[in-house]
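A single protein chain has been omitted; all remaining protein chains appear in their positions.
Presenting chain A:
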Amino acid sequence: MVNPPFSAEVRGAITLTWTLALREVRAQYNRTALGRLWSLVNPLVTIATYSLVFGLILAGQAPPGINSKLHFFSLWIAVGLVTWTFLSSSIAAGMSALLGNAGLLTKVHFPRVVLVVSAVIAKAATFLTELSVIMVIVAAIVGPKIFLMIPVLVVFIILLAVFCTGVALTLSIVVIWFRDIEHLWGLFSQVWMYASGVVFPVTLVASASTRLFQDGISINGQPIPLLAVFRANPAEQFIEAFRALIYDFALPNWDIWLMTTLWACGSLTIGTLVFRAKQARIVEEL
């Protein structure tokens, strides 16, 4: 008898990841009247609210879709919002996956990373449902051309999921040593959402920057680089990518390809390193 080969262990881990993700998805809306419909009702209500507040009352304008000629603020918001929701909720879920499964971790051995990854995958399932609904609506308005974007869309979904997994891996470890992070994250993600252009277009940031400069507020005689800061935000980059694909029917710019890939790889590298370094001590610190 030899130890099971490495690949069998990896295969076991993959099975377990799927099973756990499925558990999350199944248990989430268990025993509610609307069941899985809830995963659509939530974003719909938020989208409606944001459309009303930012679109109607504050008269927010979305740029018309480049190729799609779509001019529909709610859809523009919807794409940004579901992307953002996936990003923030999957990081939050992944972050607390270890703490929340303390009972399991202290009793059974399995690759610990599975818990974090499956939490992100479970959120991805919701994300996919929401994206599909948006795409069907867009297709109904503009035509089925949007489905041509699916292969590229898949690439960006994977990039985003990888980015989230990396951040979640890092934070899931950090939160074990500093429980405050969980609460801090709630605040931070609120700020982050507004810094990511979920509810307003990037052009507003550029004009705000110009306005400040005209008002005489500057750094060393240069305009405050609000736009540059804004665009350094990975969430903004991902949202831009998804908007390009679904709202504009256009491939994202090369710089977005580059930046999102870098963010995803960087995040996963750091996440993996942190997790590797500390995973042996997880159980005793819980």
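The rule is simple: a contact is a pair of C-beta atoms (placed from the backbone, for glycine too) under 8 Å apart; a residue touches a chain by one contact, two chains touch by 3 or more; residues count from 1.
One rule holds in what follows: contacts and distances are computed from a predicted model.
The listed choices are "ABC transporter ATP-binding protein", "ABC transmembrane type-1 domain-containing protein", "RNA polymerase sigma factor" or "Dihydrothymine dehydrogenase"; the UniProt protein name belonging to the chain that is not shown reads "ABC transporter ATP-binding protein". The omitted chain makes contact with just one of the residues A:57, A:108 or A:219: A:108. Remark: the omitted chain is touched by one listed residue; of A:15, A:190 or A:253 this is A:15. Mapped onto chain A, the interface with the missing chain covers residues 1-4, 11-12, 15-16, 19-20, 23, 26-27, 30-31, 103-110, 177-181, 184, 280-281, 283-284.
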